[in-house]
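Every protein chain but one is kept in place in this view of the complex.
Right, chain A next:
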Amino acid sequence: MKQKEGVIKPKTKRAKRFLDNRAPKLTENVKNVMIMKGGNTSMTVTQALKDIYALKKPSAVLYKKKNITRPFEDSSSLEFFSKKTDSSLFLFGSHNKKRPNNLIFGRLFDFHVLDMIELGIEKYNSLSAIKNSKCPEGTKPMLVFAGEAFDHDDDHKRLKSLLTDFFRGPVVPSVRLAGLEHVLHFTALEGKIYMRSYRSLLKKSGCRTPRIELEEIGPSFDFVLRRTHLASDDLYKTAHRQPKALKPKKKKNISHDTFGTKFGRLHMQKQDLAKLQTRKMKGLRKRRGPAAAAEGETSLKTAKVEVE
């Protein structure tokens, strides 16, 4: 496919479908992750990248070759790769003396870097080290964020959003109850972030809701927060802008009282009050003669008909 200023006109229906899949949409696809290695990597880092790839299996690409780039300085090659694989999340692993066992989690908006957070691995247990049965690939994990830092500190707040975006998987309308197996637990404590991954066993309790027992599967990380590159406020706002079509349609003519009573309005055509039909009272009927005039006045206030 030759690219002329990035505009490709599809010649087959298959190509058109492919491009439409990658085009901006109202409800978007699952975010893809590209997992890549830097100029120099250690065993820990390569194993960690492989484990996270296993966690994110269908919607992740793992690059085998090393890429000699520094994301914090030059993000152009990242953006190029993201365009090629239509990924908006990336995980860049590297190792050097100054920053050993480094993982950079990042996300992109419109193929430009939005946020990047660098985490150093202090302790790491891989999937293979913990020997027990794992969750099937592609299960939607439950995420738990514990610790005050995730609420107070800006960097941690952004990290929380980034990790949710990273690990949440496809957005589904319903989930199989028995399939809620995988739990990822993040704890922020003393400037460190502990990530643990468990398999939840639903045990019988007396009532409908089951009792949870956890069994640790891999991988487990002890991260330390290093550098961050967060998006500016206006870029962040632009990235969050939702198209109008997604907003739920407001039902017109429904209003609520302070007490919660539901009100609606009935629109009637203009009525001729002189011809208004009210209850018929035989005694008040029109009668011939002057007696009727007096009665006419005492009857309905709207009846101003002259009886003569």
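Some observations on this one:
Just so it is clear, a contact is a pair of C-beta atoms (placed from the backbone, for glycine too) under 8 Å apart; a residue touches a chain by one contact, two chains touch by 3 or more; residues count from 1.
Here is the rule we use: contacts and distances are computed from a predicted model.
As stated in its UniProt record, the chain not included in the shown complex is "Ribosome biogenesis regulatory protein", which appears among "Coatomer subunit gamma", "Calcium and integrin-binding family member 2", "Ribosome biogenesis regulatory protein" or "Proteasome subunit beta". Summary of contacts with the chain left out: across A:L62, A:L180, A:V224 or A:L284, the touching residue is A:L180. Screening A:L143, A:V224 or A:L284 against the full complex identifies A:L143 as the residue touching the chain left out. The chain omitted from view is touched by exactly one of A:D110, A:E137 or A:D155, namely A:D110. By the touch criterion stated above, the residues of chain A touching the omitted chain are 23-26, 28-29, 31, 88, 107-111, 114, 140-148, 150-151, 160-161, 164-165, 168, 171-178, 180, 183, 185, 187, 189-190, 194, 196, 198, 200, 202, 205-214, 216, 220, 236, 238-243.
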